[in-house]
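Below is one structure, written out as structure tokens; comments come after it.
A protein chain is absent from this complex, but the other protein chains hold their places.
Presenting chain A:
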Amino acid sequence: MDEIRESLLKQSKASRKDQFGRAISFSALALIVIVVISIFYFVASKGLATFFSDGVNLWGFLTGSEWAPSQVGDNGKPLVGAAPMIIGSFLVTLLAALIATPFAIGTAVFMTEISPKRGAKILGPVTELLVGIPSVVYGFIGLSVIVPFMRAVFGGSGFGILSGAMVLFVMILPTVTSMTVDTLRAVPRHYRESALALGATRWQMIYKVILRGATPGILTASVFGMARAFGEALAVQMVIGNAALMPHNLTSPASTLTSVLTQGIGNTVMGSLENNALWSLALILLLMSLVFNLAIRAIAKKGAM
């Protein structure tokens, strides 16, 4: 009797293993959470110091158009207007997504509807290859192909928002395309069948049923591309011209949040206003990527079929 009781009370080997596994995965999770929280805390505390310890006005920071943190303006306040970079970032991002999305849709339709067999064979390897190319290579190609091209077509230096957008367009295209392909593939077969059974042509089936049904997914893909474009630093920095000026047109040198960050962060002293102002830019980046994430979730939730 006691024997049975003892063996029941004693932990079995399997349940000990189970606990061990649980402990490992829990600690991994805890570590990740701690890292994420620390990053947020670090960026936020540094980024907010600009406003709290250095006394910069938040509104002025967001809307001011002069960026020269080491100098003071006529009013005696430091010149930390981040608007040129914020606008630059949004412009390159939106432009890149605006060009990439139709391209992605076209390619995806070809690969899923028109030539699925060849599509599957080509898309996978090509996407993996393109995603694997380091961004400095994209930037370098942009520098040696796109910038001279822009110079020839629009005059000027060739550096600018348009060049940045073009490079980003190429960079996000594979991701956006493969996500769009996934959404098109996920459109249930019966939608296709019922559309055709109602006398739709193949083209009508594609754009009236499949693309319409897949709109939330395509939007998600597009926002995903934007998130990637918004955070890309190196490639953009190489072709945008890096002038912290309000962009007046798409082909004059400009800058983005990321390009200013990569350039400046090594050249400023920790704790100084110049340094803190850069952290504020980083904070904006972080918040934006949060916004992109939330947008993706919201779209996915709303469009769940």
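Quick note on the criterion: a residue touches a chain if its C-beta (ideal position, glycine included) is under 8 Å from a C-beta of that chain, and two chains touch if they have at least 3 such contacts; residues count from 1.
Convention: contacts and distances are computed from a predicted model.
Chemist: Pick, from "ABC-type phosphate transport system, ATPase component", "Thioredoxin reductase", "Decaprenylphosphoryl-beta-D-ribose oxidase" or "Ferredoxin", the protein name that UniProt gives for the chain of this complex that is not shown.
Modeler: The missing chain's protein name, per its UniProt entry, is "ABC-type phosphate transport system, ATPase component".
Chemist: With respect to the chain omitted from the figure, which of A:209, A:223 or A:257 is a touching residue?
Modeler: In the complete complex, the chain left out is touched by residue A:209.
Chemist: Which of A:201, A:249, A:272 or A:293 sits in contact with the chain that's absent?
Modeler: A:201
Chemist: To test your reading of the contact rule: which positions on chain A touch the chain that is missing from view?
Modeler: 188, 190-201, 204, 208-209, 212-213, 305
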